[in-house]
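As you look at this complex, bear in mind that one protein chain is not there, while each of the others sits in place.
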Amino acid sequence: MFRKAIPLACSAAKVPWSELTNAELVDAVNSRKIHFYGLEQALQPNYKRAIEVRREVVSRVAFQQPDGEKKESALHSIPFENYDWDRVVGHNCENIIGYVPIPLGIAGPILMDGKEYPIPMATTEGALVASTHRGARSITKSGGCNTLVLGEGMTRAPVVELPSLVEAGRLHKYCNENFSTLKEAFESTTRFGKLNSLKCVLAGRKAYLRFRATTGDAMGMNMITKGVDRAMSLLQQQFPSMRVIALSGNYCTDKKPSAVNWIEGRGKSVVAEATVLADVVEETLKCTVDSLVSLNVDKNLVGSAMAGSVGGFNAQAANAVAAIFLATGQDPAQVVESSTCLTSMSKVGNDLLITVTMPSIEVGTVGGGTGLVAQRGCLELMGCGGSSKETPGENARLLSRVVAAGVLAAELSLMSGLAAGHLLGAHMRLNRKQI
Amino acid sequence: MFRKAIPLACSAAKVPWSELTNAELVDAVNSRKIHFYGLEQALQPNYKRAIEVRREVVSRVAFQQPDGEKKESALHSIPFENYDWDRVVGHNCENIIGYVPIPLGIAGPILMDGKEYPIPMATTEGALVASTHRGARSITKSGGCNTLVLGEGMTRAPVVELPSLVEAGRLHKYCNENFSTLKEAFESTTRFGKLNSLKCVLAGRKAYLRFRATTGDAMGMNMITKGVDRAMSLLQQQFPSMRVIALSGNYCTDKKPSAVNWIEGRGKSVVAEATVLADVVEETLKCTVDSLVSLNVDKNLVGSAMAGSVGGFNAQAANAVAAIFLATGQDPAQVVESSTCLTSMSKVGNDLLITVTMPSIEVGTVGGGTGLVAQRGCLELMGCGGSSKETPGENARLLSRVVAAGVLAAELSLMSGLAAGHLLGAHMRLNRKQI
Amino acid sequence: MFRKAIPLACSAAKVPWSELTNAELVDAVNSRKIHFYGLEQALQPNYKRAIEVRREVVSRVAFQQPDGEKKESALHSIPFENYDWDRVVGHNCENIIGYVPIPLGIAGPILMDGKEYPIPMATTEGALVASTHRGARSITKSGGCNTLVLGEGMTRAPVVELPSLVEAGRLHKYCNENFSTLKEAFESTTRFGKLNSLKCVLAGRKAYLRFRATTGDAMGMNMITKGVDRAMSLLQQQFPSMRVIALSGNYCTDKKPSAVNWIEGRGKSVVAEATVLADVVEETLKCTVDSLVSLNVDKNLVGSAMAGSVGGFNAQAANAVAAIFLATGQDPAQVVESSTCLTSMSKVGNDLLITVTMPSIEVGTVGGGTGLVAQRGCLELMGCGGSSKETPGENARLLSRVVAAGVLAAELSLMSGLAAGHLLGAHMRLNRKQI
Partner (left out) sequence: MFRKAIPLACSAAKVPWSELTNAELVDAVNSRKIHFYGLEQALQPNYKRAIEVRREVVSRVAFQQPDGEKKESALHSIPFENYDWDRVVGHNCENIIGYVPIPLGIAGPILMDGKEYPIPMATTEGALVASTHRGARSITKSGGCNTLVLGEGMTRAPVVELPSLVEAGRLHKYCNENFSTLKEAFESTTRFGKLNSLKCVLAGRKAYLRFRATTGDAMGMNMITKGVDRAMSLLQQQFPSMRVIALSGNYCTDKKPSAVNWIEGRGKSVVAEATVLADVVEETLKCTVDSLVSLNVDKNLVGSAMAGSVGGFNAQAANAVAAIFLATGQDPAQVVESSTCLTSMSKVGNDLLITVTMPSIEVGTVGGGTGLVAQRGCLELMGCGGSSKETPGENARLLSRVVAAGVLAAELSLMSGLAAGHLLGAHMRLNRKQI
């Protein structure tokens, strides 16, 4: 989807739109002199007023409906004041009528790779922060967790068509044998993007070209698109009969469950592990190492296997991922693949070894929602706001490690709660959530 | 995870905590006289002050770190004033330090089943609202879309162990033959919950019991848990040797990719379709019906098939689902399965028939984040806030239909953008997102 | 695919074909007076001669090619004498040139549900029978295995199209509410087939109707097709605007990997378990219970999870399934789904509990290849040849249980071999296979 320039108002006004009253502006929208989506442009730089007018438009429509007063007052419950709309307009949202506040809690801090990090979580699901906090404290008390970023690279996979299988075969061969040429083309468009790999698969005469590149501290979808564009131009010259069907052929794969991300990774591929002391398991987490190890097999491995899951071998990775993503301005639709995770538990000596393996955590510390004030604040709290000056990419990697550590803490705590429920012989208590 | 009562402060204070100064309270936390997470309880009902004190605690820690000033000021960029914390504390978040604002736009309205609905979307991803708006307008101009709720039911699947395969077989048989008894037990705990089905699968001696129930206007995870608890007690009496391993054995499946939800549904199973006029496709969407039909096969069917996807046969369903979920207080971790979708396109006469098939949209209009002011406002705008008085469940069904309609609009618009890119022979433009 | 009558020879001969010499018949084929595939019909009932002539045709073509002598002699290495072609022609194969012998071994006997059964295995993979034999003996020495047939039913899923989503919804509803009517129609066509369930899923306006029925001792694909045909006629009357697209819409699913079979079962759903004594594990299988339990997690659960498997949580189920299928005249293409299996191992006391869970074993003891002499012999050896007179279906169920027991034995033995390899600190030995 392209972020095109916001179109001009429908018709040129004799006086600047900004000199009209709100009521006149509402009329102008209703009579299609200004597009509903064009208010920001018409009234720039006064974006707040544009939003105010749009709310009146919506309010008036609502008021004419059955239940109109209720709807009108509903609109008033959506805040829009005291917000820095300059950052949002043109970057993060269109047809704006306000904002939705998501409560923000802090779990931890968690000791990770020798340093303590708070885990900011934006959520409306009660008990999630408390539970993650408990897990984080248990890990920290036991000496902390270690993380490892195994691989890195955002992907984009255009789909193209060739006029014959022979030609498709030639393209396949070309991609395998001319990686450095394509890499050069790709990298000429970007300072930070480095092409890692290009995987070309055929489905008959159609080819899906999965480009994978590191993208500095950005999540990287935009950056990679530019590079892919350039590389595709080069390919087009080599294969004039090639027809580009679409910039994305779903072999990327973005925001959909897919084995290709689980198998080959997307974004950051991170593993985290902690050894939780037997004492902590028993006293803080109220269960036993044996019960956890056995529950992990029955639920996270066998249960998910029976359910036909690809990548869902965990208890609640998505809860922690979604909450950290919202807090730090990540794209919540990417929770789909960023939350794929295999949780393993085993007994080492008397203690519990717990690991989470997460091959496609898609995060960035610049771009997207990361520039909004509160979200940027959350990143700064962890020390990874914006682009890393010394080592570009380091901030985004740190964020991905915190995500994995947060998942580790959340897994540990929820699994303990389930195991404890059993061990205590207790009836299942009410109001359990996030299982 | 259980939402337990917030624990008492570590030690009893001689004077009420509320009479201490903020500085004294910060000291009390640091010296562990008050738990970090216990501030709300210590200072109730003045939750705002609790949050203020927590921010000071966090700020002081941050200040001692390298880069301390930056971190402290970061904290100040996270808003917490002017918010109704009474609704949040004890329900939606713990360890609160403020909230994160997510910009809110309106797409549409879209004509759905004969009535117009605005589509509220909270997002930080530029162009998403604009694109969905374009899709919604195109559908509305073409006569609107139809939706169908094919099935309904939240699920929960405990895992149990039997002492032998023979006993496991007996349990399996009992569940198949005594549904009405179990249903009665389940329904004795709830006014709205109605048990639909119980599927018992064995993995050796372990049994996974997938209960599925309608849950009125609630998303239903809590409601179903109560009913399952009761039904499990009854089973325990019948099978004294049965050992309940955990309340959830991942065969539910909650917040993980899984075939069981794709095949059997979870939450609402919704299909939406629209016939988009050839004129609208060409003039508004700037492409052709044939190009869309063919792109849908190459990308959404073949591309996702090559990528090894289960349930991801679409272009960007998760984008629309996540944005509507955030706007309306749904659980963003459930975007994982709620966004599974198969998008189909075909030519009917000269026009485009587009459908989306979404078997597990998990939504509610009461409970969770739906009670927060702004989120409730978004629900009211669509006329589905809270519980439906006349027909319990109707509001949640309406919300699920709007989600499907929103996805329909988003799919149409993005696919058109991709198809148009090709048709115009244009180079791939920069800043495309959400593909 | 339909088994149509073999077409007549191209032109009427003045004298019966059978009076011509072989050389004349070869000429007749080459000059297209007799179809290549029509020889059996032309020369009936002398099928052996038809095959002989076809071999000459093939031989002559081969002889004209480069390497001709080699090819001709190759043909002579394919046996065709001393075989009862009457049973084959018109039932099992066309364009026949002979047969391929597959070596047949016997594993076991295995003590299953209190009785001993030999396990016939046809295979060319060295060590498979020996290994399964070892597993079967270990199980038998430990007291045998138990099996359970949890569910039963062959499936067939036509795909149909309705003219609107509303109509598709009506069909969906009709199928759910009129099961007994459809069942009656279905069962009017067959003495053995009993319709168990009908699952109707929509993808937009298309509906996939998955009929599931027990089919006596037959594997049942033919039987169910007749019943489905009748039920579809009834549906067609109720929904005149319904268009049947195809008898099978792949939602059955036959001979393809699919979650629907893994989740809902196809053929027989069987679980088998054995408790293998610690002594036997150590002395016969040369490893330890602990090493097996831990290897099973690392390989069969985590390894397959990492590989993105749906239904492949085992070591070598397909080996045993394929070998028993070939020995008993089953359809080897159905090994694809019949071999899906989850193998679990745990320690019970000091002993090993091993189970295999196999939801879609597709077998029959009548029809298909089961009527051929040697294959029927293998079935008789186990006491399940042909149709069970007393309890129709019992023979096929017995066969499915032997398959599961055979898999249990094969899994036990191979896993032990792998675990022993490690325990002995031995270098991996050569010539290991079937891992």
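Worth a mention:
So that you can tell them apart, the chains are marked A, B and C in the order they are listed, and the count of residues begins at 1 in each.
The rule is short, and it goes like this: a residue touches a chain if its C-beta (ideal position, glycine included) is under 8 Å from a C-beta of that chain, and two chains touch if they have at least 3 such contacts.
None of these values were measured; they are calculated from a predicted model.
From the set A:M306, A:L342 or A:L418, the residue in touch with the chain omitted from the display is A:L342, counting the whole complex. Among B:I139, B:I263 or B:V280, the one in contact with the hidden chain is B:I263. Interface note for the absent chain: among C:V53, C:M154 or C:L295, the touching residue is C:L295. For chain B, the residues touching the absent chain in the complete assembly are 259, 262-263, 297, 301-302, 304-308, 310-311, 313, 342, 344, 357. Take chain A: the residues that touch the chain left off the picture are 146-148, 150, 164-166, 168-169, 172, 202-206, 259-260, 262-264, 271-273, 308, 310, 342, 344, 353, 355-357, 359.
We take it that only the chains that are shown with their structure count from here on.
On superposing C-alpha atoms, the copy chain A sits rotated by 180° relative to chain B, to the nearest 5. Among all residues of chain B, those that touch two or more other chains are 203, 206, 259-260, 262-263, 308, 310.
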